[in-house]
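Rest of the complex left out; these chains stay put.
Going in written order, the chains are labelled A, B and C, and every chain counts its residues from 1.
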């Protein structure tokens, strides 16, 4: 039988994970409840809700990014198809941007497998060194450190660390992520502090969530940011100008 | 100058709508706050927050839909690219499914333009008749009524109507939407009650939001539902079986 | 029964439109043959093949466009998912760019409905005036004229007109399109010559193809152009620089 446990429908009811959508969910669950309920079949604890809200807020947006530019450039060609602009903006969430949350969380879960909850700082550092060594040997990127713009430290990291601490999630995964940043900075002789991806991955690993969910939540958060960009593009357009700016940078292009 | 008012970045700060993302937003705003803040440059009232949560929850998901099937069928071909599966699931949110929230809200805003806040029931019915007449003359669809499965009434509608009432949003737009359903049912001699799209459009119009935002919020809500489907497809796959079910329905296809 | 006439599969054969893919199609059909065969269930005439090749070549690419920029910006975030970059580049082919071929062809088919094959120039002009009048009354855009860059004439138009003529497709639809450009130019007192979209739409209408096919062919053509851009982005990247160029145009953004 082809089925989903997420929900089913009859002519007069819609059931989601065993509850009646109309009488037991809408108006009673907020959106983060619904994310947990459809995905994990349970409601979040208050701590989890705080953290997931922070994650969604952090990934929503921060100005002109490849993602928001792609959405705006798509919108000006097909303003009747909002869904296409949002989809285009999401499609860059891969192994370089955003999608790396998954990889970073997987790296931390793997790296912390042998660590007990009360591991010493030296044990954490050793695990950090081992993780870095392994990733180098296997020619895999080390995720969650460094930032092309925030070269001296990503401003979102202290806030996310503090929030994790306040909600009981500053555990071995977070400490391992911090240690990876420190060890790398020392080894390479240049500042390689954590970035927001690393902080979110640490929080997600600490919360015991599937790393794929972290990546998925970043898509949900980003879809809100893309909506904001498209709404602005509708009322105060800039994508055409951005395109022409790029065109004109090559003097062979001659515009009227 | 090419710019956005949504936000900008320096090496040590990220500003969103005039606030510092790290010190003034993350951990202080929940996700619905952030949606309002990035899109409308203000925070929601408690009533608006309740309604937007209800809208996001309603659009998130209800089992096997063309949208969730498209996402799952995409995921099994490219499991490494979650963003592609979510994007594929969103791309059907157009003039037939989901995207119609925008059209329905536009229809209500236009239809209620001449109505005062205390319009009589007869004035509302007259506006409903005028709206139906105009749409027929211009061969435009009438949005927000009827449902292929919930033929005797969409179970989500009473809940959304009650929520709107409780939060002060059962106004002329909602009454017009209800009247359109009643007039059509009488005219066509068959039950054409409101559907969830109509109820959401009525709420959105009543809240004074841009109809495009309604459509955008449904994408945000749906992205969460699609995430749930992809997570389930990873652990309890069904898309391959669904595909084979369709294949086998045509006996010319012969599988091993 | 759920079925498609395009093809079916058994354990040892794949049938497409009644022919055996392995023994009767691969190596015998070229790509344009295959497009016709899968879509229209017949092979193209030599004239049709020439025209469809011209259409695919014309829509493939011309440097930095919103479409190629969106694809490149997507690729740098998710280089492992080529399909996402190509999809992002296609998603802008809507009512403003590229997708307008469909609208323009529909406009020509409707506008030429009453014209006989040997209509006089004056009859054609009258149909052009009527089309323009109707579109204005219904507040619908007139497609296929004017270009933001090629303000004095789109260089592709004479070539496409000449090709259409040489292959027997310069008929009433093409003449109507030319007349619409002339009438508009006279009426508005500024040069509004045909653009490539108008020329392709005229050719497609003249060939008797469904306007939706025109739009679809432009997606096929464009996908090739997008592939070229992504291949170049891989070896000689520019999207990051383009992004930073846009960022830096707003002095509030401060990069390292």
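Heads up, the rule we're going with is that contacts are C-beta pairs under 8 Å (C-beta built on N, C-alpha and C of every residue); 3 or more make two chains touch, one makes a residue touch a chain.
Predicted model only: the values in this text are computed from it and were never measured.
Colleague: Starting from the 3 chains in place, I would like the total count of identical chains in the complete complex.
Modeller: Total copy number for the complex in this file: 4.
Convention: only the chains that are shown with their structure count from here on.
Colleague: List the interface residue numbers of chain A and of chain B, divide the shared ones by all numbers used, and answer same when the ratio is over half, different when under half.
Modeller: same
Colleague: Looking at CA centres, what chain is most distant from chain B?
Modeller: C
Colleague: If you average the Cα atoms of chain A and of chain C to get two centres, how far apart are those centres in Å?
Modeller: 37
Colleague: Counting only Cα atoms for the centres, state how far chain B is from chain C in Å.
Modeller: Centres of chain B and chain C (C-alpha means) sit 31 Å apart.
Colleague: Give, as an integer number of Å, the spacing between the C-alpha centres of chain B and chain A.
Modeller: Those two chain centres are 24 Å apart.
Colleague: For chain C, give me the residues that contact two or more of the other chains.
Modeller: Where chain C meets two or more other chains at a single residue, that happens at 78, 80-81, 84, 87, 91, 246-247, 249-250, 253, 255-256.
Colleague: Can you name the residues of chain B that touch chain A in the complex?
Modeller: 2-9, 11-16, 20-23, 25-27, 29-35, 38-39, 50, 53-54, 56-58, 60-64, 68, 81-84, 86-88, 90-94, 98-99, 102, 149-153, 155-156, 158-160, 162-163, 210, 212-213, 215-217, 219-221, 223-225, 227-232, 234, 236, 238, 241-242, 245
Colleague: Okay, in this complex, where on chain A does chain C touch?
Modeller: 63-67, 69-70, 73-81, 84-85, 87-88, 91-99, 148-149, 151, 239-240, 242-243, 245-247, 249-250, 253, 255-256
Colleague: If we count contacts the way the header does, which residues on chain B are in touch with chain C in the complex?
Modeller: Chain B reaches chain C through residues 1-4, 8-11, 15, 78, 80-81, 83-84, 87, 91, 246-247, 249-250, 252-256.
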